[in-house]
Every structure is written in C-alpha cells, then in structure tokens.
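Step one of this worksheet: look at the structure below.
A single protein chain has been omitted; all remaining protein chains appear in their positions.
Take a look at chain A:
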Amino acid sequence: MKLLIVEDEPELLDTVVRYLQAQQYHCETASTYEQAQEKMLLYDYDCIILDLTLPGGDGLDLLRELQRQQKPTGVIITSARAAVDDRITGLELGADDYLPKPFYLPELSARVAALVRRRHFQGTNLLRVGQLAVDVPARRAAVADRPLNLTRTEFDLLLLLLANQKRVITKGAIAEHLSGDAAEQFDTFENVYAHVKNLKRKLTEAGAPNHIRMVYGLGYRFDPEPAA
C-alpha cells in the first residue's frame, strides 16, 4: 500500500510517517504545494493524506486538480482549519474523509485502513488474524467460524485495534473513536475500560487467545500472536 503524506510541519510529518511505516504502509512525503502536485500527478497512490494549509498553495486546489485528472486515489484531509465550509468543500471535491487536527495516530491509521479497504476490495474483504476473522462491510466477526455477538461499539473498537496491531492505543484515542466529540467532554475513561473488558471477554469465550493487553493504564495493545 502506497501512501503520500502531504504535511508542511516536519515534526508532524516525521511522526506520522514513522507510525504508518510501522503499519506496513509505504510512505512518501511532500511538504510543499509544488512537491505534492508533482508527486500526485506522476505517481499513483492508494491514499493521500492531505494538509490544507501548505506553503505555496491551498490543499483544496490540489484536490480540484486530482478531480480533473480523475485519479482513483483516496484522500483524507487533515487540517487545522476547522471551518465547517472547508470540511464540506473538501468532501464535495472528492475527498473521502476529513480528520481535524490534532488527531490521534491510531485514528489516522484506522481511517487509512478503512479507506484502503473500501477502495481496493470493493466491499468484500475479510480481515484475518489467527483464528479471528472479521467481515468489515457486513460488520460480522467470528473466531474459528464461531460468530461473535458484538455490539456496534465493540465492533468499532475491534476495527480500531486491528488497524493498529502491535501498537499502544491510548484511552483518549479509543474514547474519541467510539463517541466522537462527546468524548472530549468527559474526563473519565470508564466506558473505554468497560467496552474493552466486554470485547476481551467475548473473544476469550469464543476461544481466541488473549489478544488485547492493557499497557500501564495508558491504553491497550492488540497482539496478533500473544506470547502465552
């Protein structure tokens, strides 16, 4: 999977690239409007992560150009501009997703994964981790063909974990993923704890190994092959 990350802030670019590379994505970068324009037109990417405020131009213009060229690329806008109309314009110009800054890396990773899945498998794809099989479009999961009875929230949680395997996902990232902006208004992560506990219980009851580990109260990590 080849990604183009367009971001003018070098520190942010570096962190995002490292995180996504660890998720087995091939990442290329552009930090100015011209660089991004050149790479976008010369190569094909599975997904472009696009910052809107760039030195040399407006990211929305890049989107317009992409639309003119009819490139089959998925685009996720990450922007510090939180204006409602930017979001709408971006989505109208063919962007697939809009992630306002500041974002959590696991969230970005999950959005990229979802986009790539949507674009590449035309809705028929099965995520497999050991005995665990997840049919994303049908929103069904099973362990060794024994179906799991997951709530909507638990399924979303599972997808987030699967998109960030072997990475620690902080409780804040999980809370925001599960309940959106409302999460910001509460300091307690008890819900996160409860949902993870339920998911773990259902997985173990279905015979799966203990994939999900808590890391020092910071967050949780999904290990595809847990050590005993």
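Remarks
Criterion: a residue touches a chain if its C-beta (ideal position, glycine included) is under 8 Å from a C-beta of that chain, and two chains touch if they have at least 3 such contacts; residues count from 1.
By our rule, contacts and distances are computed from a predicted model.
The chain absent from the displayed complex carries the UniProt protein name "histidine kinase", chosen from "Glucose/mannose transport system permease protein", "histidine kinase", "DNA-binding protein" or "STAS domain-containing protein". Residue in contact with the omitted chain (choice from A:Glu9, A:Glu28 or A:Asp223): A:Glu9. Screening A:Ala173, A:Leu199 or A:Ile212 against the full complex identifies A:Ala173 as the residue touching the chain left out.
Chain A residues in contact with the hidden partner, per the touch definition given at the top, are 9, 11-12, 15-16, 18-19, 22, 78, 80-85, 88, 100-106, 167-168, 170-173, 179, 181-182, 184-188, 190-191, 194, 215-219.
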